[in-house]
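A single protein chain has been omitted from the complex, and every remaining protein chain is retained in its original position.
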Amino acid sequence: MVEQIDSSPVRQPRVGLFVTCLVDLFRPNVGFAALKLLQRAGFDVVIPSQQTCCGQPAYNNGDARDAREIAKQVIDVFAGYDYTVVPSGSCAGMIKEHYPRLFDADAEYYEKATTLSSRCFELTEFLDGIGDGAALPEMPSCSYTYHDSCSGLRELGIKQQPRALLARVSGLSMLEMQDSNVCCGFGGTFCVKYPDISGRMVTDKVEAICATGADMVLGGDLGCLMNIAGRLKRIDSTVSVYHVAEVLAGKTDIPPIGGNSS
Amino acid sequence: MSDSARNAVLDSVRKALGRDCELDASIETALDGRLNDSGPHVLPVFDEPPLERFVDKLETVHATTVRVAGVADIAAAIDSYIGAHRLPTNIVVARSALLDNIDWPAAFHVEHRGATVDDVVSVTEALAGIAETGTLVCGSSESHPTSLNFLPENHVVVISESRLYKHMEEVWQELRRLPGGLPRAVNLITGPSKTADVEQTIQYGAHGPRRLHVIIIEQH
Partner (left out) sequence: MQSVAHEFKAHARRALQDTTLQHALARAKGGFIDQRRTAIEALPEFDELRACAKQIKNHTLAHLDYYLERYEAQVKADGGQVHWARGPEEARRIVIDICRAAGARRITKGKSMVGEEIAINPALEAAGFEAIETDLGEYIIQLAKEPPSHIIAPAVHKTRGEITELFYAHHRSHGINERVSDVASIVNEARSVLREAFVTADVGITGANFLVAQTGSSILVTNEGNGDLTCSLPRVHIVTASIEKVVPTLEDLAVFLRLLGRSATGQEMSSYTSIFTGPKRNADLDGPAEYHVVLLDHGRSAMLGNEFREMLRCIRCGACLNHCPVYGSIGGHSYGWVYSGPMGAVLTPLMVGLREAADLPNACTLNGRCQEVCPMGIPLPTMLRRLRMREFEQNLTGARSRWLLSIWAFLAKRPRLYQTLLRPFVRLLAIGSRGTRRSLPLARGWTQSRDFPTPQGRTFQSLYRARQRKQ
């Protein structure tokens, strides 16, 4: 997936980390976890300060013009790196799959978007792809279940990568949930536009999570995780929610997403 | 008026395709060629001998089968089917070289006609069988009215092993070779009539036959 990294001492490959707007605003810990994981894997990680959002809200709500302008900004900001890594399947999917489509009629940016697309990776696919054998941290013995966020799963084929990485964390055991590949009902603006339907979907998802008896639910997209955490909290569940990067980086020293159950 | 609708629809199709005139002659020739091409696309591969596969598939879809050695055994096979299900011996039978040669038991009352709602058992011969899916191919004709395939509760179909083909594509070739071309109705029958419209529970005999019984004449 990721080509062999040139490990000569001359220059470490440079990774531009796009933390995503949700991580920036709601869960910086995920950004720091991603940073730590990438540095540990031997990359020179740069976090451009000019980053904001990937443009999905505009794109998925029919505002092609704004989506295009935001995409241009991201493309320009991340143009100089060997890789662009994103701790979110849906934002990585936006960049990889959808940016080129936005520039059908703009040869210059189409070219640039395609280049960025080929260098852009979701965090777990990137880490799994480089296959560095570095030991991952230990966890106090606990069980987890994994929610496959839709864009990562279907646009990028991310399914086994986070599981493979998590299998290397000693102390963790996996309990698959029913329908781990079914949408949690977040869907960006969908959850506020159609709260009844979204509420029903997250209720189903949370039932599947609770039925596993796992201590934690993990995933690779903060939007879905906030949705799931909010529902778990509402029903006073003790299942805790973390982003997969936080666990892989051993950064679970802060309360889970949505806080601890009282 | 109907011509205007026809032209409007076709014009609108052409406009959508970015053409405002008739097709280019060379393209038309290529398309004609494609229409006359009877090469198959993707044929699912299977290893079982066609007869085994055919029987296997038919039984999975809830049909019953029996193999007999020759035409002489058909009457007995039907007799035992009728006996087993306590069915009347008044039966409606299609005509074919094979069916006309059956020597019916004296107790049977055999009629050759289309079926009515009162008929309980029909006997027909299939034009062909498809091993891939366990499908019987019945064609309508003066000697094989379609109603025989659908009205009676019990449909008994006789087929010679020599009429078995692996895939439906081979059957299409056979159908094209029929003297009158494609029959009005070609029924590909894969199991008895069924429905799952009430709570997704399968129930046989929705409108057509409740039971499909297939008598296969083995080749030696």
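We call the chains A and B, going by the order they appear; numbering starts again at 1 in every chain.
Basically, contacts are C-beta pairs under 8 Å (C-beta built on N, C-alpha and C of every residue); 3 or more make two chains touch, one makes a residue touch a chain.
Small disclaimer: the values here were computed from a predicted structure and weren't measured.
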Which displayed chains the hidden chain touches across the whole complex: A, B
Options B:Thr124, B:Asn154 or B:Asn187, residue touching the unrepresented chain: B:Asn187
Residues from chain A at the interface with the omitted partner, ascending: 19, 21, 23-29, 31-32, 35, 47, 49-53, 55, 57-64, 66, 69-70, 73, 150-151, 153-155, 181-183, 185-204, 226-227, 229-231, 233-234, 254-260, 262
Residues in chain B touching the chain absent from view: 2, 5-6, 8-10, 12-19, 23, 27-28, 31, 34-45, 57, 61, 113-114, 116-117, 132-135, 140-142, 145-147, 149-151, 167-169, 172, 175, 180-201, 203, 205-209
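Note that in this section only the chains that are shown with their structure count from here on.
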Chain A-chain B separation of Cα centroids, rounded to whole Å: 54
